[in-house]
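Here the complex is missing one protein chain, while the rest keep their positions.
A and B label the chains in the order they appear, each numbered from 1.
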Amino acid sequence: MKKAISIILVCFMIFGLAACGNGGNEPAEQGTIKIAVIDAFTGDKAVNGQYSKEGIELALAEINEKGVLGRQVELIYEDGQGKETETTNAYQKVISEHELDAVILDKYSSDVLAVEQFVKENGLPTFCQGSSIKIEASDTSNLYSTRRSDAGAGGSVVAFIKEQGLKKVAILHSPDALGQSMGQVVVDGLTKAGIEVVSDQQFANEDQNFTNYIAKVLASGCDCFVAIAQTTHSAQIMIAAQEAGLSQGENAITCIGNSAFVQQSSIQNALEASNNWYACTAFSPTISMEPTASWIKKYNDTYGRLPDMTSACMYDSLKMLANAMETAGTTDPAKVNEALHAMTDYRGVVASYGYQGTPMLSKAEYVCHIEDQKSIVLQIVYAE
Amino acid sequence: MLYLQMAITGISMGMLYALMAMGLTLIVKAVGVLNFAHGQLFMLGAYLTWMLTYSLNLPLWGVIVCGIIVFAICGAAYMFSVYWPLRNSSWKVTVTISTLGASIALKEFVQIVWGTIPLTMKPIVNGVFHFGTVYLNYQYIFIILIGGGLMALVYILFEKTFLGKVMQATAQDRYCAELIGIPTIVSIMATYMISMVLSGTGGWLAGPLFLVSSSLGSLAQKAFAGMVLGGFGDVKGAIVGCLLIGMIESFGLIITDAYKDAIVFAVLIIVLVVRPTGIFGEKISEKA
Partner (left out) sequence: MDKAKSFVQKNLGTIIGAVVLTLVFFIVPNKGVVNAYIMKVINLGLIYFVAVAGLCVILGMGGQPTFSTAGMMGLGAYSVALLTTLKGWAPIPALLVSVLWVTLFSVVMGLALFRLKGSYFSFASIGFTSLIFTVLTNWLSLTGGPDGIKNIPRLGIGNLVCQNYYDYFRVLFFIALACYLIVQRIRKSYLGRALGCVRDNEIAAQCMGINAYRTKVISFVIAGAFAAFAGGLYALHERYISPAPFQYDQSAIYLIMIMLGGVNSTGGALIGSLFMTWLPERIRFLAAYSRLIYGIGVIILMNVMPMGIMGLVDNFRYKMRKKMKKNQSAETPVKEAE
């Protein structure tokens, strides 16, 4: 009897699930162009989702003023928590329940790689901000990233070190995909250029205290310190480096970071500790070049704070999609993909974009120097 | 010089873990379950003091006084929502599960209230203390001093005062304590309050160093490790265990960086397998 009841209950559960699924199904509206946005809106990485939502809403308002092909764009937000299982679930949800015209994914490479199989299957134009080398190597032709790959970004770090004539380099990188692959690229590049790598360290995700890593960097006798991390850790690294007199003071050496180091939230958290850092980045909230500068001003006016790279990338993604749909004259995925493939020089707020056979669309990067808590562009590095 | 720096960092981190582990140990002693939301309570402490300092603009003494009151209230509220309804359950795991739920809820709560971007907090005294090439942030000196002071206070409270004896009696045998007229609800509540004050203070001290963000809670894993290493339910052991964990973490960096956390846990497992009750844990024979 006990068994019977438990089995019946199970069945109720399953039917309950089924019923819910059907309830969520909406008929496809002819009128609007539906684009799904999957990002981390809750959980540890929710800061990213907040910025991306702000960026994409800004683009949405601009686009819907005129409309695309005479139609309005509708965004469907779904939370992936920055975790791959949740992202795949969210992706399946939006795909099953809506007639989508395109998808925009978050910046975490493993999330993008997890849904790549479905992206390939359904052929929808899909934007992401993943920068992993595995994404660059992907043969999914309808996947696009608004970033340069970690290999490209690592290459510009190496080029900058060479140019500065530095001899001994110490590296500290994060344990995630970004840190591991970009760290490897930098180490390989430096070794090839005959520059000595005196210390190569990886910190752990739970780390809050960077004193020991910095102490090891100091002890290694290097003249250049390269740090690769995500935003929260980047602020902590800059603070630890300042405490040790690594980035500022009489014994300061050249400190180079990745894009996270010049983002608004890290500068805001590190305050004066951020001064004197260099960074190779695709975007910085204090860039004075057009059209980026006026966009940043607009963003600041709308939300009362400066944008993050994620906001800018999300803004560009939606704008590019709308642009491609206009060019193609239809929202048919195959045609839109063709239009995107034919795109050679689209000037977005982050960079110029163009399709070069890989998902990586971004064509340029800046080397910035942080002075007085503002990043100043020193040079522009173009992709080969 | 590098080793000296590592030792100093290890000790200061160890002290921070110890502040958390002491609270954990008190709860383990009182109710016999691990509090998996302890890291989140630590983080909540940092956020609450941030609020007192920057939203309410209180001076330092005001922050300390109000902080202790607010922490005590939080501790009591936490106890009534997570532990009290389940106190008579025959499965201790139920309490574990509700603390797991609390850890998820608290992490989201602070992000909804204070936003997802980390907040910055000014340290008590700004600057870095140098002796030779070795340096130490002043905040760590405060951590060591305040942490040490709190440890002494807890020791005096538990060993020398009547309230401490009441709490110990409750921890040892709740049923008996009730029989001799101890209001166990009050004494368990007091334990939770003290525990929250300890970890909240830890959060207040750590906030300026590591930024106030929801990832502060991840420090708790090391505090757990320290507590287990020292032997469950032993405050002295927890402190020594945490200092050891801090040191292992620091000096582990000499051997490996990527597997640094692995070393901490490997040492822990090995120590436990060799000495199943931790370093200070006494073997108490069980009763049938």
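In the analysis below, contacts are C-beta pairs under 8 Å (C-beta built on N, C-alpha and C of every residue); 3 or more make two chains touch, one makes a residue touch a chain.
Because the structure is a prediction, the values reported are computed rather than measured.
Among the residues A:92, A:164 or A:356, only A:92 touches the chain that is left out of the figure.
Within the set B:93, B:125, B:145 or B:186, the residue that contacts the chain not displayed is B:93. Screening B:106, B:121 or B:253 against the full complex identifies B:106 as the residue touching the chain left out.
By the touch rule set out above, chain B reaches the unshown chain at residues 28, 33-34, 36, 81-82, 85-86, 89, 91, 93-94, 96-98, 100-109, 111-112, 221, 224-225, 228, 232, 258-259, 261-262, 265-266, 268-269, 272-273, 276-278, 286-288.
Residues touching the missing chain, restricted to chain A, are 1-11, 13-15, 17-18, 20-22, 25, 41-43, 46, 77-79, 81, 83-86, 88-90, 92-93, 95-97, 109-110, 113-114, 116-117, 132-134, 175-177, 180-181, 202, 204 (touch as defined at the top).
Just so it is clear, only the chains that are shown with their structure count from here on.
Between the Cα centres of chain A and chain B there is a gap of 35 Å. For chain A in complex with chain B, the touching residues are 42-44, 46-47, 49-50, 175, 201-206, 208-209, 211-213, 215-216, 218-219, 232, 235-236, 243-245, 265, 268-269, 271. Across the interface of their complex, chain A is touched by residues 1-2, 5-6, 9, 13, 107-108, 111, 115-118, 120, 128, 133, 135, 137, 206, 209-211, 213-216, 218-219, 221-222, 250, 253, 257-258, 260-261 of chain B.
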